[in-house]
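So that we are looking at the same thing, I have put the structure below in structure tokens.
Of the protein chains in this complex, one is absent; all others appear in place.
As written, the chains take the letters A, B and C, and residue 1 is the first residue of each chain.
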Amino acid sequence: MTSVAESPTVAGEACTDDYLSGGWSIRSWLLTVDHKRIAWLYAVSITVFFFFGSAAALLIRLELITPAGDLFSAEEYNRLFSLHGIVMVWFFLIPSIPATLGNFLIPLMVGARDMAFPKLNLLSWYIYSLGGLFTLAAVIAGGVDTGWTFYTPYSTLFSNSAVLAAAVGIFIVGFSSILTGLNFVVTVHTMRAPGLTWMRLPLFVWANYATALIMILATPVLATLLLLVGLERGLGIGIFDPALGGDPLLFQHLFWFYSHPAVYIMILPAMGVISEIISCFSRNPVFGYTGMVISIMAITLFGFVVWGHHMFVSGQSMYAGILFSFFSFLVAVPSAIKTLNWTATLFRGRISFTAPMIYALSFLELFTVGGLTGIFLAALALDVHVHDSYFVTAHFHYIMVGGAVTAYMGGLHFWWPKLTGRMFSRAWASTAAVALLIGLNLTFYPQFLLGYAGMPRRYHSYPDDFAILHVLSSLGAGVLAIGYLLPLIYLSWSLRRGEPAPPNPWDARGLEWQTMSPPPVHNFKETPVVTGGPYEYRE
Amino acid sequence: MNYRSAILCWLALLALLAATLAAAMLGNTALRYTLHLSCAVAMAALVMIVFMRLRSAGQMLRLVAVAGLLWIALLIMLSMADVLTR
Amino acid sequence: MSPGGPMNTESNIPDPTPPADHFDDIEQQQHAGLLGMWVFLLTEVLLFGGLLAAFVICRLRYADAFAGAAEHLDLVLAAVNTALLFTSGLTMVLAELAAGARRRGPTIWWLLATAALGTAFLVLKGVEWYGEYKEQLMPVLGLPFVYPGEEPQLAELFFNLYFVATGLHAAHMLIGLGVLAVMLVLVRGWRRPDRLDRQLRIAGLYWAFIDVVWIFIFTCFYLLRA
């Protein structure tokens, strides 16, 4: 059992030195180096970007209700889905769990007083905001119509939209995730509490550590690529220009060398959150802790050798395709192990269906569907048919929205008492979780059918025969929108009206629950000494 | 890490530079390229081991140094797997 | 000569600087600082690595054209530049050693020498670029690109990659010179020598990293000739 020197203060006693009551002036927020406040800065900014991206998604679904492209012109539609892609990938999904829950909880979970480089942490947020401003400027200047993939030679030679501004924006925000990754790696390596060995780290810390490694090893290649695209458009230095002998496939190799590990940046922290929630609400230690750690590191390493499965039909050689397909099948095995371990954690437990647990169990369903359809896409012959179709759209939305965003919501609810010192309304939270599950399946399952039936991606208008499935999908999008609006309402309501939360409302194990909620500025009165494993629920 | 080893490393670097330039005069292209590349790797290793004090650094820093080169090799190898067999 | 150990103090040295409040002790802070710098250099290596990968793949596809285009680069100037950079690497290390031995004068002198050599490198690089501009081999901003040999477009692709690589390296040199300038100001102040010693170690790492990058650029672009 983790023995902690100081005794947690009695719930409800408003002790003055918790990190929120230190002051609400602009200076105390915008110049803070406290990892907990920086987590809130990120939480607010990614929520703003999330609603930009979701608005674009809703408009796309509205347009696609009718086969003819009548709500928007083709130009506007292309700019909408590009905005949706860019904002969701770089400004919401990549920072969502690491920069908010990760920033807040990792120092607490490793028993440290703050991140290794607090000023660098604040700098990361300012770089993120600067990147956001550039991307917003790109949107105001007419938006980008290249999709979030920026394939050349369209993005460099043929598109007449604000590609340069967007490329600069994403180039800058890339450095924010590099510096966050750097901070996580150094913190986990050098600032663990005494007694906290690597194999006693909570899986949330492992997951964010692995994510940080991918951020460090993959994002610089994206920076180089955007630099090359910017130079080609801005200064006419043609690198991928077919007329000069440049190879559009070289762009795709460099792009997907970053972008496939990037999807693991999005899903690995979600896996960490789910391990914590399922273990806590089934009162069981996580099944096969070592297996989970090995799977996380296997996903991190294997994630770098599978990028070619995005290019099976793009003119890549057949032999390279076979090699990448083989690795893509193998990268699915660690995810399968994790799903088995989550399910087995429920065995002989005491399961309670609180809101975070509903999110976790819907993650289990959605991530498994997403993961299995990944196998369809790894199979060469099938990918030839369903590549660039709605099957792919459904696959990655099941994993991104069904996996990463559901886990983010689950984590937000699970640690809300620790973040704010307030409890949220259980009834509303459970309704929102169920609405999310229904909305998600209703939105994206029809898209699997559309994909195999032959509906290509990024189509402004489509043959009339596909109309019924699109209408279903758009209906689902409506339910999904409600599923996301509800938490915004009752969570902000709980900030004022929620009943004060005790230090450990869920009686969970883990260092972050051994201190007050909300925690004091320096997290712990004294650095805790760790004597046991992270999930000792069974004693 | 002291003055003597710093200056010795500097001289070794200049010697390697001279060697790689001398190699440029050779006729056989394959030999020339292998000499150039091995001189480059030797120079880079020298700078990292002596000037960047990897010799006296811990296990972790050496791993980080090697990881960078490993990942570039990974990117080049698998991209070449496509380009060469297209 | 002292082996550069940070802890040997002369007479009038104030007590060692306290660690930042979120660290337990100085060793932990120094270990975190070095690890942080090395991980940052890892990302920089991969930044240039992406560019190097693009070059290697183009070089494999168009071996002859690229080898031919490399003939038009000024090998002599580049060799001198490489020697300059190695020497600046040495002077940087000597500055670190002098700071380790808490000798303010030599630290300042070696830092000035390093900055001077770095500036000389950039000046020579500017001369080289101007030379290429005169020969109309600079396809930037729509400038005319006249290539005497065969396959001018492939040569243009080579020169594009060359200018991006040397431009990015020059940008990193400028950042390096900025870091040196800051270090010079701090060293002149000489307020906390043991802290300065650690900061100089980290600045030295960045400067030596620029040498490593230049070695690979020099070999790939200048030496792999026909």
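What we mean here is this: contacts are C-beta pairs under 8 Å (C-beta built on N, C-alpha and C of every residue); 3 or more make two chains touch, one makes a residue touch a chain.
We take it that contacts and distances are computed from a predicted model.
Q: Which listed name, "cytochrome-c oxidase", "4Fe-4S dicluster domain-containing protein", "GSCFA family protein" or "NADH-quinone oxidoreductase subunit H", is the one UniProt assigns to the chain that has been left out?
A: Checked against "cytochrome-c oxidase", "4Fe-4S dicluster domain-containing protein", "GSCFA family protein" or "NADH-quinone oxidoreductase subunit H": the hidden chain maps to "cytochrome-c oxidase".
Q: Check the whole complex and report which displayed chains the hidden chain contacts.
A: The chain that is not shown touches these displayed chains: A, C.
Q: May I ask which residue of A:20, A:438, A:453 or A:479 touches the chain that does not appear here?
A: With A:20, A:438, A:453 or A:479 as choices, the missing chain is touched by A:453.
Q: For the chain left off this view, which of A:341, A:393 or A:494 is in contact with it?
A: Checking each option in A:341, A:393 or A:494, the one touching the absent chain turns out to be A:341.
Q: Check each of A:352, A:492 or A:531 against the chain that is not shown and name the one that touches it.
A: A:352
Q: Under the stated touch rule, tell me which residues of subunit C contact the chain that is not displayed.
A: On the subunit C side, contact with the omitted chain comes from 64-65, 150-151, 153-154.
Q: Just checking the interface: what residues of subunit A touch the absent partner chain?
A: Considering the whole complex, subunit A reaches the absent chain at 69, 74-75, 78, 145-147, 149, 151, 153-154, 157-159, 242-243, 245, 247-249, 282-285, 287-288, 290-291, 312-315, 318, 321-322, 325-326, 329-330, 332-333, 336-337, 339-341, 343-344, 346-353, 361, 364-365, 368-369, 372-373, 375-376, 378-382, 384-385, 387-389, 449, 452-454, 456-466, 468-469, 538.
The rule we apply is simple: only the chains that are shown with their structure count from here on.
Q: Give the chain pair, either A-B or A-C, that is connected by more C-beta contacts.
A: A-C
Q: How big is the gap, in whole Å, between where the Cα atoms of subunit B centre and where those of subunit C centre?
A: Those two chain centres are 15 Å apart.
Q: With chain centres taken as the means of their Cα atoms, state the distance from subunit A to subunit B in Å.
A: Roughly 38 Å separates the two chain centres.
Q: Listing for subunit B: what residues touch at least two other chains?
A: Expected reply: 60, 67, 71, 75, 79, 83.
Q: For subunit C, which residues are shared contacts with two or more other chains?
A: 31, 35, 39, 42, 45-46, 49-50, 53, 57, 61
Q: What part of subunit B is in contact with subunit A in the complex they form?
A: 60, 67, 71, 74-75, 78-79, 81-83, 85-86
Q: Which stretch or stretches of subunit B touch subunit C in the complex?
A: Interface residues on the subunit B side: 1-3, 6-7, 9-10, 13-14, 17, 20-21, 24, 29, 33, 36-37, 39-40, 43-44, 47-48, 50-53, 57-58, 60-61, 64-65, 67-69, 71-72, 75-76, 79-80, 83-84.
Q: Which part of subunit C faces subunit A closely enough to touch in the complex?
A: Residue positions touching the partner: 21-24, 28, 31-32, 35-36, 39-40, 42-51, 53-54, 57-58, 61-62, 65, 139-142, 151, 153-154, 156-157, 160-161, 163-164, 168.
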